[in-house]
Structure formats: C-alpha cells, structure tokens
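I have placed the structure first, in the form of structure tokens, so that the comments after it can refer back to it.
The complex appears here minus one protein chain, its other protein chains still in place.
Now for chain A:
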Amino acid sequence: MSNPQQLRYSKEHEWLSAAEDGVSTVGITEHAANALGDVVYVQLPEVGDTVTAGETCGELESTKSVSDLYSPVSGEVTEANEDVVGDPSLVNSAPFEGGWLFKVRVSEEPKDLLSADEYTEFAG
C-alpha cells in the first residue's frame, strides 16, 4: 500500500492534509483501516468541538473491536464527514479520499508528525 506523499502522518495512524486557509483534513491510513477490518460505525467530533493533538476525539468500531480516534493536531473542528457516518465502509474502501473523517482549523501542531516515507517505515 502506498501512503500519499503530500500528507503527513501521526504514530496513531492518522493522516493530515496540508492546510488550505488554515484548515486541514484528517483521516486514518490504509494501514490502520486494514488492521481494523470492516469498519461498521464511526463517531466523529462535532463542528465547533475543540480537539487536542494526541487526544481522543471519536471512535471507530469494526467487526472485532472498537478503537479510539485520536486527533493528530489541535484546533477547532470545521466539518465532519457525514458520508462516512452514513457509510463507514468508506474508511476501508477509500481511506485517503472519500473516507476522510473531519476537517480542523489548526491552532497547534505537534513537531513529530511523519512524512510519507517515515510513516511507511514506521508502519512496516
């Protein structure tokens, strides 16, 4: 699997797009989606919520287990992907595209986000 070069990645397996007008998009990586198995339920942060880098902001439920969703950055949520709430399988089928999770107006970002190559090595 290939991790898009233009994104950056957290060690909790989220990806973060480059900011446009200060807003970045967040999702989970294909590696994480594969590890979860079929995602059947997602709970996302709501518009206006403040999220904090490295802290829980939602959950992803698959056939076998439930996993916390962490935010890779701090900021205010500007949009949650309602499509993925309605069809959680988008997380598996298009983790870097239609399966994005939320958008955030970034106030602070940790210094240890990984490049695509670093993440590929990290995720093995």
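The rule is short, and it goes like this: a residue touches a chain if its C-beta (ideal position, glycine included) is under 8 Å from a C-beta of that chain, and two chains touch if they have at least 3 such contacts; residues count from 1.
Rule of thumb we're sticking to: contacts and distances are computed from a predicted model.
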item: Chain not displayed: protein name in its UniProt record ("ABC transporter substrate-binding protein", "Aminomethyltransferase", "Cobalt transport protein CbiN" or "Chemotaxis protein CheA"); value: "Aminomethyltransferase"
item: Absent-chain contact - pick from A:D38, A:E55, A:D83 or A:D112; value: A:D38
item: Listed residues A:T52, A:T78, A:N92 or A:T120, member touching the removed chain; value: A:N92
item: Touch list for chain A against the chain that is not drawn; value: 34, 37-38, 40-41, 61, 63-64, 66, 92
